[in-house]
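Below are the structure tokens for one structure; questions will follow.
Only one protein chain is missing; all other protein chains are in place.
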Amino acid sequence: MADFLLAAAGFVLVTVAVGLVRILSGPGDADRIMAAQLFGTGGIAALLLLAQAMSVPAAIDVGLVLGLLAAFVSVAFVKGVTRSQADEA
Amino acid sequence: MSAAIPYGLCSAVLVGLGLFGLITHPQPLRKILAFNLIGSGVFLLFGVIARRGAAVGFGGDPVPQALVITGLVVAFAGTALAVALLLRLVDETRRGTLRDE
Amino acid sequence: MSLALNGLTIVAVCAGAFFFLAGTVGLLRFPDALSRLHALTKADNLGLGLVVLGLLFQVGGVFAALKLIGVWLLTLLAAATVSQLLARAARASGPHE
Partner (left out) sequence: MALAFDIVLVLLILGVATWTISARDTFAAVVGFIGFGLVLALAWVCLAAPDVALTEAAIGSGLTGGLLVGASARLRRTETTSGETPSISLRLSAGVVCTFISAGLAAIVLELPGKAPTLAPQVAANLAMIGLDNPVTAVLMAYRAVDTLLEVVVLLLVLGGIWSLAPDHLWGGSPGSRHLAGPDGVLPFVAQLLVPVGILVGIHIFWIGSVAPGGEFQGATILAAMWILATMAGLVDMPAVSRRWLRLLLVAGSAVFFAVGFAGFAMAGAFLAYPEAYAKLLILIIEIPLTLSIAATLALLVAGPPERAPQE
């Protein structure tokens, strides 16, 4: 079972990493932060799978922290964008 | 071969990569990012050393792990100071560069 | 019994992985930021939900199970509200960008 969960974690990680390619092509900043968000959700899924596969229950806490701070970064991004637009105006 | 070896090699490459970015990037913010990559490489090397020291039921030696936690917090403080200096520089000079012309 | 539980886990986790794949495809293929956001927020949160569902068959205690569900609910909440903000930011910065 552990092997299957590890393989699933690896698959999810690689899949979301392909999504990171979106950052490469952009074109807008919103796309980039979106890709980071997808990466965050996939990372949480991989962490939960890892927690079970390697029996490290604490990895669930890492997932919890990651979820919270991903939201924090997105809000910081939205604030940053609106602030720089206000500066330009 | 220890399970930690891939991460050890990874940390070696990270240090080189970060150093390259630190030297070649003209923008200060990119230099800060590159410097953080070097730091991460060094921390990862600590993690590999800690992993190799696994004993008496612990997955790794807790002493280097605790040092890495301390290091991460101090690295964040350093980054915050560097960013504040950079923003002040830009406010003063209106240019985001380190050159004095 | 444990064989049946393992089977359920495998089915759910595979379904979850499929939705992550779908989310990535959407992110790569859709033409503009808003529809990419639409593809992304549904697919990956469903994927995470299915992974959590699959793991629920494996965990021992009630507390661990509640914590897993808690992680999913938190991500759902954060994604639902933050994607709203991102959509506004994407629209404010204009379609040309």
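Which chain is which? They are A, B and C, in the order written, and residues in each are numbered from 1.
The rule is short, and it goes like this: a contact is a pair of C-beta atoms (placed from the backbone, for glycine too) under 8 Å apart; a residue touches a chain by one contact, two chains touch by 3 or more.
Just so it is clear, the model here is predicted, and its values are computed rather than measured.
The chain not shown here makes contact, within the complete complex, with A, B, C. In the full complex, subunit B touches the omitted chain through residues 3-21, 23-27, 29-30, 32-34, 36-37, 40, 43-45, 47-63, 65-70, 72-81, 83-88, 90, 94-97, 99. Where subunit A meets the omitted chain, the residues involved are 2-3, 6-7, 9-10, 13-14, 17, 20, 23-24, 26, 29, 32-33, 35-36, 39-40, 43, 46-47, 50-51, 54, 56-59, 61-62, 64-66, 68-73, 75-81, 83-84, 87-88. Listed here are the subunit C residues that touch the chain not shown: 74, 77-78, 81-82, 84-85, 88.
Simple rule for what comes next: only the chains that are shown with their structure count from here on.
Rounded to a whole number, the gap between the C-alpha centres of subunit A and subunit B is 20 angstrom. Rounded to whole angstrom, the centroid-to-centroid distance between subunit B and subunit C, based on C-alpha atoms, equals 31 Å. Each chain gets a centre from the mean of its Cα atoms; for subunit A and subunit C, those two points are 11 Å apart. Remark: subunit C residues 6, 9-10, 13-14, 16-17, 20-21, 23-24, 27-28, 33, 36-37, 40, 44-45, 47-48, 51-52, 55, 58-59, 64, 67-68, 70-71, 74-75, 78-79, 81-83, 85-86, 88-90, 92-93, 97 touch subunit A in the complex. Remark: subunit A residues 1, 4-5, 8, 11-12, 15-16, 18-19, 21-22, 27-31, 33-35, 37-38, 41-42, 44-45, 48-49, 52, 57, 60, 63-64, 67-68, 70-71, 74-75, 77-78, 81-82, 85 touch subunit C in the complex.
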